[in-house]
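With one protein chain held back, the other chains of the complex are shown just where they sit.
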Amino acid sequence: MKNHIMKFAALSLLLLGSVVSGFAQEVTNTQISSILEVQQYNRAIHIMAMLLLGFGFLMVFVKKYGRSALTATFLLVSVSLPLYLAVKGMGIFEGKGEIEQFILAEFGAASLLIAAGALLGRIKMYQYMLLGLLFIPFYILNEMIVVDDHFHFVGQVADTGGSIVIHAFGAIFGIAAAISLTTKQQREVSILSDANSDKFSLLGSMVLWVFWPSFCAALVPVEAIPYSVVNVFMALSGSTIATYIASVAIRGKISAADIANAALAGGVAIGATFDHASHFEAMVIGVIAGAISTMGFAIFQEKQEKFHKIVDTCGVTNLHGLPGLFGGLAAIVVVDGLDVGAQIKGIMVTVVLAVVAGLLSGKIISLFGSTKEIYNDIAEFEDAD
Amino acid sequence: MKNHIMKFAALSLLLLGSVVSGFAQEVTNTQISSILEVQQYNRAIHIMAMLLLGFGFLMVFVKKYGRSALTATFLLVSVSLPLYLAVKGMGIFEGKGEIEQFILAEFGAASLLIAAGALLGRIKMYQYMLLGLLFIPFYILNEMIVVDDHFHFVGQVADTGGSIVIHAFGAIFGIAAAISLTTKQQREVSILSDANSDKFSLLGSMVLWVFWPSFCAALVPVEAIPYSVVNVFMALSGSTIATYIASVAIRGKISAADIANAALAGGVAIGATFDHASHFEAMVIGVIAGAISTMGFAIFQEKQEKFHKIVDTCGVTNLHGLPGLFGGLAAIVVVDGLDVGAQIKGIMVTVVLAVVAGLLSGKIISLFGSTKEIYNDIAEFEDAD
Partner (left out) sequence: MKNHIMKFAALSLLLLGSVVSGFAQEVTNTQISSILEVQQYNRAIHIMAMLLLGFGFLMVFVKKYGRSALTATFLLVSVSLPLYLAVKGMGIFEGKGEIEQFILAEFGAASLLIAAGALLGRIKMYQYMLLGLLFIPFYILNEMIVVDDHFHFVGQVADTGGSIVIHAFGAIFGIAAAISLTTKQQREVSILSDANSDKFSLLGSMVLWVFWPSFCAALVPVEAIPYSVVNVFMALSGSTIATYIASVAIRGKISAADIANAALAGGVAIGATFDHASHFEAMVIGVIAGAISTMGFAIFQEKQEKFHKIVDTCGVTNLHGLPGLFGGLAAIVVVDGLDVGAQIKGIMVTVVLAVVAGLLSGKIISLFGSTKEIYNDIAEFEDAD
């Protein structure tokens, strides 16, 4: 009898104990995962600020094309986000969370905005939208091959913040597209900026600088975020200082365009390694990227535009192309246990796919002509002045 | 004896078990609720960015009235937030959290800024403050009737993001107030913008676009936020694309004002349904709202201003009034199990109360005159140039 009571007491205690503590645990885990997704959504909002206010205003440096640049940004984002979600929604997401999917769509929109930067001011507003429709499927294809290794072809690539698949892909796509989308006349017109358009451009640049850590760390595990964030800021500090020094050293005076653009090169380049580099390595990568980018703007751009017979309006080659590729290669030095073969394969696939897709898309878009007034809001906007 | 020991052991175990697990649970729940409130505060900050930077700069489109528009925004926010908290603090909050109260106050400030948009440039700085003092009590009254159903008169209305009680209420209040606050002379002066003021206006517009999901989802439960956020962005994408198409279709060329304003109509309209609509429905609502709003700006505004003998400086009828009402009505189609009678009653109460309160407030404010120089900083600001 006592035995029974004892057993009953023991069992009921056991039951009660596990129910009580188990219940506490369950509630917690559900709530925790909701809380973590809301923290992701905060980063999604930061990225959205980068897309519209950051990329948008960075492109307002073209003196007479500000309203067009901002409207194009609005349209590129509004076309690409739903398109990405719709395409990926056809079974490719494999149970990812709502916000995770959305952030992946924002990454695609960022890459698209980079591509558009090469063509800015020379195509019509609906051609930007067409560009979005053509770009996103190719971007998703490259993402499936290189990031998700969907076809078991590339292997594990280090590129959490998208140095390769977002920045380099977008830039190379844009340059390739520019080949069919630059006329002789357009190459002879110089793109003007003024003190005011420079200030708006620096505004965009600062928005990008401020929120860049949220871009890189958008999808990393919660416990890795603090270290990652500091690393991204170290890289940006490095490229900002290097840009000032390189700009003065090469040009004699500072170019506001160098500051607005190349100061961000550290963010571009650290995308492949921010979750592995030491703070010091992050800053060194930033310094090198800032120097490369400034040299690109100050020396390389003119030669490249002659060579490819293009205009790269925003200099995406020098802000996103070269620093992106440099960042992807830097992983070979910085990341312990990296699959070097996979990393190089990933870069090569990205380059080849971007060139082919860009050439093809540029050709298609060119069938719809060009703006009459280049680099000028008058082409499509009602008079304001 | 053994029995006693047994009972004692059992009891102490029970006690210990529940204390230990209970303690873990308690710590967790307290922390979790703090964490959730800090997440709310993040959204409160996003909304504050919308109020000052968003609404503020959207109104900078008036070429010579930029400093006044921004100062008016500062004053309207600074008067309305403490006032709302003070009035509601007199026993009406019923145990809501600190940040929840503050967000409700921000909602009131948003509605007030919308109302002020109709009068922008024609009243003096202290009249904006007087407007705030008159508006907030009426806003709270409408909120008590329609949102809280405090008088058990309306029933359950679907309007979490404030299509009806924030946007439509503010717009209609502003239009009604404009009737006493628009002179014949003022109706003959055209409101000028230029390329620069357009860029500032697009800046404000983009700030609103970026943070809009935090406005709608500010007070929804944590687990509903991810879905809600994507829905709001779908609606905004829809209205942005529709605005471009409608603007070109109606005007031949794009109007920067259409883009800056009507692109946001999706955010206005989705406020009543973002927590119920599918992503596709959200985008459709956005497309329709963008089209309605653009038609409003391009066609309807001139006729309305003649009919009511008013000037609606920022076109709040077309950005907040019509899309807000459309959004409230769209809930009838979209929300399963909606109390249709309550929804229509809620809309009607809001419209009637806004008209009466607006007429009355406009009359009172008009007793304090008007600015000598309309739509011009010179009226109240020291020369800068």
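As written, the chains take the letters A and B, and residue 1 is the first residue of each chain.
The rule is short, and it goes like this: a contact is a pair of C-beta atoms (placed from the backbone, for glycine too) under 8 Å apart; a residue touches a chain by one contact, two chains touch by 3 or more.
Remember, it's a predicted structure, so these values are computed and weren't measured experimentally.
Engineer: May I ask which residue of A:120, A:207 or A:246 touches the chain that does not appear here?
Structural biologist: Touching the chain that is not displayed is residue A:207.
Engineer: To test your reading of the contact rule: which positions on subunit B touch the chain that is missing from view?
Structural biologist: Against the missing chain, subunit B presents residues 2, 5-6, 9-10, 13, 16-17, 20-21, 23-24, 27-28, 30-31, 34-35, 37-42, 44-45, 48-49, 52-53, 56-57, 60, 64, 66-67, 70-71, 74-75, 77-79, 81-82, 85, 97-99, 102, 125, 129, 196, 200, 203, 377, 380-382, 384-385.
Engineer: Could you pull out which residues of subunit A are in touch with the chain that's been left out?
Structural biologist: Contact residues on subunit A toward the absent chain are 2-3, 6-7, 10, 13-14, 17-18, 20-22, 24-25, 28, 32, 35-36, 39, 42, 46, 193-199, 202-203, 206-207, 209-211, 213-214, 222-223, 225-227, 229-230, 233-234, 236-238, 240-241, 244, 248, 251, 253-256, 259, 263, 279, 283.
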